[in-house]
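Heads up, one of the protein chains got dropped from this complex, but the rest are sitting where they should.
Let's turn to chain A:
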Amino acid sequence: PSVPPSTVSSVSGSGQNRNSILVSQRQKGNPLLKHVRNVRWMFADVVCDYFLGQSSCALYISLRYHLLHPDYLYYRIRELQNNYKLRVVLCHVDVEDVVKPLLEVTRTAMLHDCTLLCGWSFEECARYLETLKVYENKPSDSIREHMHTDYLSRLNHALTSIRHVNKTDVVTLGSTFGSLSGIMDASMEDLARCPGIGERKVKRLYDTFHEPFRRVS
């Protein structure tokens, strides 16, 4: 829903475009493009430098360029308007003395709701673009807490998310009610009868299971 109109007009109709990175004409000659190999890319008429998907885009800035044109980044960000959920500023760190220019870029990106990613080579910058495209719909499992797959660990994982419930309580609950659905269906009295489950835990457990997901006001 948030695709900027200019993009749609130029690239609509071709299905494979959805799987490629759309590159602005401005980026012509950027050596970075040579290193984009894992994803298809094509030039298109887009406002951002790299159109990565329905809701994400990227601007490219090298610190050396920023030192010459300190206002460039700000104007580019302003052009984007609020059409994307994720707006990446891809910063190529290509100067020795980074502290001052990086501070300026950081500040500009932050104050204008952009996410800053730094790469130290064209390869690395290209890899960020590729990854952002490839992982467009990837679940976050690989960076979330690793979980063991046996039953008790999973049960622990789920039940201990409720505050104050500890691993001993999980075993108590499990052996009392026989199964998770049993626990979820238990009445307040039944829960209270378990050893170690005090009034506070009973309420938390019961509320978690019986309060509606959405509180309708």
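Throughout what follows, a residue touches a chain if its C-beta (ideal position, glycine included) is under 8 Å from a C-beta of that chain, and two chains touch if they have at least 3 such contacts; residues count from 1.
Heads up, the rule we're going with is that contacts and distances are computed from a predicted model.
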Undisplayed chain, where the name is taken from the UniProt record, one of "Trm112p-like protein", "ERCC4 domain-containing protein", "Nuclear cap-binding protein subunit 2" or "GatB/GatE catalytic domain-containing protein": "ERCC4 domain-containing protein"
Hidden partner chain, touching residue among A:Ala44, A:Leu86 or A:Ala192: A:Leu86
Contact set of chain A toward the excluded chain (per top definition): 37-38, 55-56, 85-88, 91, 93, 98-99, 102-103, 106-107, 109-110, 113, 115-118, 120-121, 123-124, 127-128, 130-132, 134-136, 138-140, 142-146, 151-152, 154-155, 157-159, 161-163, 171, 174-175, 177-182, 184-185, 200, 203-204, 207-215, 217
